[in-house]
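Before I ask anything, let me first share the structure, which is written out below as structure tokens.
The complex appears here minus one protein chain, its other protein chains still in place.
Right, chain A next:
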Amino acid sequence: MSTATLDKVEAESAASPYITVTFRIRRFNPEVSDEAMWQDFEVEIDPKERVLDGLHKIKWELDGTLTFRRSCAHGICGSDAMRINGKNRLACKTLIKDINPAKPITVEPIKGLTVLKDLVVDMEPFFQAYRDVMPFLITKGNEPTRERLQSAEDRERFDDTTKCILCAACTSSCPVFWNDGQYFGPAAIVNAHRFIFDSRDEAGEQRLEILNDKDGVWRCRTTFNCTDACPRGIEVTKAIQEVKRALITRRF
């Protein structure tokens, strides 16, 4: 390399936005060991980048065995919920600069679901709870030829809970769910809420009965972990409270 090129490289690195960040990642691979362990990785990264970018940098440049799910990389697909510095977040919606990169950033799988490898968990119990609340529009009588009418106010009534991307950040942040996987969990209740409060739907009573179960809404201790965890800003605890209230008043 000529001196001129070296100078240029140095000049660029002087102005570089990059900093050194330590990622402390919970590793688990039963093909290798039955024990999970922490592993540190140091990467040079622009703090304006996402935690997901950091994980990619590790996987692509340092250790190809690091395993995690991801797809859209901008908070829409719900693949990459993980526990980052002790809080459930989407890795693609969390900027490194926002979580104090001066200290090691811890990354673990979400809790309450069986870890299969590194940051990958078994999502099946989560989706089973979702399917159990009948998450689809149920109507009676003949279908209209055109669309069903719905006022803007009626549409607004359940807007918040339509935003759910099924990432499991809420359910896996819930202490009740950690202790008892039979609990439906916040995400399933959110998706029941989305239909119970949809003026077009006619199966609200059935869904309420499902959630009246011993593993249903009454298990919620109102800790607000789910609301804090939701990357879509859904007021999850409020939705659960509304379902509880509907069970008492039978009005929705």
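As a working rule, contacts are C-beta pairs under 8 Å (C-beta built on N, C-alpha and C of every residue); 3 or more make two chains touch, one makes a residue touch a chain; residues count from 1.
Heads up, the rule we're going with is that contacts and distances are computed from a predicted model.
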Per UniProt, the name of the complex member that is left out, chosen from "Response regulator transcription factor", "PTS lactose transporter subunit IIB", "Succinate dehydrogenase flavoprotein subunit" or "Putative tricarboxylic transport membrane protein": "Succinate dehydrogenase flavoprotein subunit"
Hidden partner chain, touching residue among A:19, A:95 or A:247: A:95
Residue among A:22, A:85 or A:162 touching the omitted chain: A:162
Which of A:16, A:71, A:179 or A:222 contacts the chain that the document leaves out: A:71
Hidden partner chain, touching residue among A:24, A:87, A:117 or A:238: A:117
Hidden partner chain, residues of chain A it touches: 29-32, 59-61, 63-65, 67-68, 70-79, 93, 95, 116-118, 120, 123, 127, 130-131, 135-137, 143, 146-152, 155, 158-159, 162-166, 195, 198, 200-201
